[in-house]
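The complex appears here without one of its protein chains, the remainder shown in place.
So, chain A:
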Amino acid sequence: MIIKPASKIRSSEITDQKIWRQRRQLIKAAAAGSGLLLTGMSGLAEALYRGPGKLQSIPDVRDTDYGEDLKPTAYRHITSYNNFYELGYGKRAPAENADSLKPRPWTVKVSGECEKPAVLDMEDILKIDQEERVYRFRCVEAWAMVVPWVGFPLGDFLKGFQPTSRAKYVEFTTLYDPKQMPGQKRKVLDWPYREGLRMDEAMHPLAFMATGLYGEQLPAQNGAPLRLVVPWKYGFKSIKSIVSIRFTQEMPANTWRRIAGDEYGFYANVNPRVPHPRWSQKRHRVLGRGLFGSKEDTQLFNGYAEEVAGLYKGMDLRKNF
């Protein structure tokens, strides 16, 4: 797969917005139409419910060729199979409890080792140029999906706060509010959820902040209104519903590592050669492919080795898992 950094894409390659919109509409219409034909009138409610179309669409999303050879997992699968313990513990629970999370108003506090700390309003974050990237998403539980995210590169965003030379890591924190996040009423994890990246990982062009999915705002179960996406790492690194970003000197103690450090590391790079005590990581199941033939071999760094392997040169990935 060829992934070009966004900056190298010639303007001639970028699909005109109007055409892009039309294309999306055509795809949507075709999907809704075939749904109707197949299932009759009762299919209408189904089509509306199961596809995108529930949430506000994000305007002016720029198309990119990140993952254009990948076939995105169906919206209904991406939004109904989630690990987001803040909204409930089963895979379906986050979707069922999604309404309790209010993604507006929302602010994100940026602090720590930087020249320009700030408190940002979500509306302002949405003013950053938004682009679509289709990424593979691999969970440590050995399942995977392909997700068309909308958002912006993390690195460019972070540079704006002018991190100092002392900033070696960046730590992200999820909202803590048991009223909005009923899962936090039980102390199953050490709330609030925290994750971190090394500075060079955060600055890597593939690291992404997502504000949307399938051209629309993120559903709560997928981490509304703002989440991290680190496609070469296991899903638990991609922290959801971020309220705080902090530049630090020390390696942040990410949540899963704090509760089971022998099972979940800081790096959490997808690696078929390093098994988890419960899941062999050699193969994974791609969601939405039915009962048979849904498994495939896991690739080092989830298939992004060409881009990111350099970050870990000379490191023992068995020790630094």
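Everything below uses one rule, namely that a contact is a pair of C-beta atoms (placed from the backbone, for glycine too) under 8 Å apart; a residue touches a chain by one contact, two chains touch by 3 or more; residues count from 1.
We take it that contacts and distances are computed from a predicted model.
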Listed names "KipI antagonist", "Cytochrome bo(3) ubiquinol oxidase subunit 4", "Protein-methionine-sulfoxide reductase heme-binding subunit MsrQ" or "Ferredoxin", matching UniProt entry of the absent chain: "Protein-methionine-sulfoxide reductase heme-binding subunit MsrQ"
Candidates A:Gln162, A:Gln249 or A:Ser280 - the one touching the absent chain: A:Ser280
Positions on chain A where the hidden chain makes contact: 73-74, 76-77, 80-81, 85, 89, 91-92, 141, 143, 145, 186, 188-189, 259, 275, 277-278, 280, 282-283, 285, 287-288, 290-292, 294-295
